[in-house]
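Only a single protein chain was left out; the remaining protein chains are all shown in position.
For subunit A:
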Amino acid sequence: MGEIKDIRKTKRLQTIVILVFVCGLTVWSAIGTDFSFYEVFSGIGLISNFVFLDLLPPDVSASNSLLDAILETLYMGFVGMVIGAGIALVLSFLAASTTTPHPVIQVVVRAFTSIIRNIPGLIWALILVASYGIGVTVGTLSLILGSIGFLTRVFADTLEEIDTGKIEALHATGSNYFQILAQGVFPQFLPGFVAWSLYNLELNIRASTIIGMVGGGGIGFAIQKGIKLFQYKEVSMAIILVLILILSTEFLTSKIRERII
């Protein structure tokens, strides 16, 4: 009995310590950032002024010129996904423990893609703008890099989850490495390949808006330009178009995913 009580006491003590710690951390960061509720509420008036007077109503007449920009964003996201998925497909077979030709190759590819992945698309765009100048090329390149980093990782994880018994069965027939990859591994990998690539398309379209703002072209660039020129009604129109684009890709990709899997 005594022992059970002791455990309850230590558990309660743990909870209290954690609570105090979290509260302390919150207060400390609030002081550090000069956060105050007064400021938050006093800002509401300005925000509503900005939203209702400057942003609204959206300038529908601008939608024609913005349409080109939004299509650019869509192309960038799509090209980024297709090229990224193609390269990631090859890399992931090298990076998965189940399919890699050699463990050293696996470690090297994993490390390489992990570096690519952990540099955000935004940073890639900033680096690339310096060498390619502002434009769609930069946006597309940084999306390709981002896609390679993300897709290699998830593809490799998918490859590592496939049923090794089925691979064993193909080994037993005397098949060679490439035959086993194509006939045994790939059919099992296909649904994951399609689903993750479609999800990557969604991510790319979202990211390309942000990347556009730092010089990657597309709708992001148009928004940035609008803000700089105080053309807020055009900006709000662009934001609405971005929302429509993102929601419709999400809807479409989920429909395609349902069909394929």
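Everything below uses one rule, namely that a contact is a pair of C-beta atoms (placed from the backbone, for glycine too) under 8 Å apart; a residue touches a chain by one contact, two chains touch by 3 or more; residues count from 1.
Everything below uses one rule, namely that contacts and distances are computed from a predicted model.
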Hidden subunit of the complex - UniProt protein name among "Carbohydrate ABC transporter membrane protein 1 (CUT1 family)", "Na+/H+ antiporter subunit D", "Phosphonate transport system ATP-binding protein" or "Chemotaxis protein CheW": "Phosphonate transport system ATP-binding protein"
Per the touch definition above, residue among A:I115, A:A182, A:L229 or A:I244 touching the missing chain: A:A182
Candidates A:D6, A:D54 or A:E168 - the one touching the absent chain: A:E168
Residue ranges of subunit A at the interface with the undisplayed chain: 163, 165-166, 168-176, 178-179, 181-184, 187-188, 190-191
